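A single protein chain has been omitted from the complex, and every remaining protein chain is retained in its original position.
Moving on to chain A:
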Amino acid sequence: MSAVLAEEKAQVSVNFPDWYEKLRSEAEAKYAELAWPTRKDENWRFGSYKNANLAEANIVHGGEANGLPEPALENAIRFVFCNNELVATEGTIPEGVVAGPFADILRDHGDCIESLLPPLQGRLGSPKLAALHRAKSQGGFAINIGIDCQQPIEIVHLASGNEVTTLPYILIVGMPGSKGIVLERFVSANETDVATVVSVSDLVAMDDCELRYLVSQELNEKSHFIRLADSKLGKNTRTKTGSIHTGSAWAREETYSTVDGAESNSEILSVAIPDTGQEYDQRTFQHHGAPHTGSDLLFKNTLFGKGKTVFSGLIFVDEGAHYTDAYQTCRNLFMSDEAEANSMPGLEINADQVKCSHGSTSSRVSDEEIYYLCSRGIDPRSARRMIAQGFSADVVEKFEDEALEAFALTRIDAKFAKVD
């Protein structure tokens, strides 16, 4: 164990079942064994690998919320966490949905969770962080949706305190035949405190499910954010997962999507709008493990000032996963000459009769588009902004949920108002 961890502050003690404590001990051992990423690590190519070990410092659980953010979605069942500790809830959980602090859910539904819990994450470059997270995360949240849940579920993670690290966790389980909408927001308690948020999410969508899951990263521009996201789809299931990055100084997101059930489709979406002093590093893996599966990834980055993005994605089709339809697109829109976008799309196909495509494009706002808008009386600044907003809105529309789309557009508009 590292010296920093050994000196860690006293934590709130959470009672996990024995089997989970065992996983935590194994994770702790793994954490001690593994090395931090280096310059030579392919999974961190073009990325700020030195930022990974920020997570070691001063891990906290709970803190001063100092007021809660306004709800993002109307009629949502809402859970607010401060440094991974539940501080507020709103709304009534409908029958057929189980939601609450992870430790409580483990206590009451441990057997079910044990069989569902995906393997430790970090396969896209951050196994040490994944191990640290499991070993040290005290809180977390779990949702089990067993019905067609019309009410969205909104989870807010407040990061509070200076030079602290928090380790939020979320497990979302869609039972067979269920439908659900989850919004997860990461927000800073103020604009000045430097926090590192290392978040892990596991999404398990069983057969015949339809789940929408949007993450909004809106931390203050001094904070750091790492998110390891895993999703696994059963048969005949549709998921739309996505993230909007408008905050933090640096964000790293590793998204691993496994489509193992026939006739299932995983849509993976992202909007990132970095400005000077912001770097967003996204790594993705679309894993097709069964025939007749689909995935569609669309990431759009709009880069202002000296903003930087890194995208590295791989579509991987297993042997025997015939008739896979998999697509991967990363588009960068440059709003300045000084921004930097690095894109590394990839494809590995080990099956027959597949339809796969991958690609990345980078462009500026077209002069002809601006001219056209101006020719109708719209001033050039507004024209540029409309085009850039439209570029991002294209992704948001794919969520096909009015409330999520409206929230996402609000976030995007707020960011444009700030940078432009």
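FYI, a residue touches a chain if its C-beta (ideal position, glycine included) is under 8 Å from a C-beta of that chain, and two chains touch if they have at least 3 such contacts; residues count from 1.
Here, contacts and distances are computed from a predicted model.
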| Protein name as given in UniProt for the chain not displayed, "PucR C-terminal helix-turn-helix domain-containing protein", "ABC transporter ATP-binding protein", "Strictosidine synthase conserved region domain-containing protein" or "Simple sugar transport system permease protein" | "ABC transporter ATP-binding protein"
| Considering the whole complex, which of A:Asn43, A:Asn265 or A:Ser382 touches the chain not shown? | A:Ser382
| note | Which of A:Ser160, A:Ser343 or A:Ser392 touches the missing chain? It is A:Ser392
| message | In the whole complex, not just what's shown, which of A:Leu34, A:Leu68, A:Leu116 or A:Cys374 touches the removed chain? | response | A:Cys374
| said: Suppose we count only contacts with the excluded chain; which residues of chain A make the list? | reply: 366-369, 371-380, 382-383, 386-387, 389-394
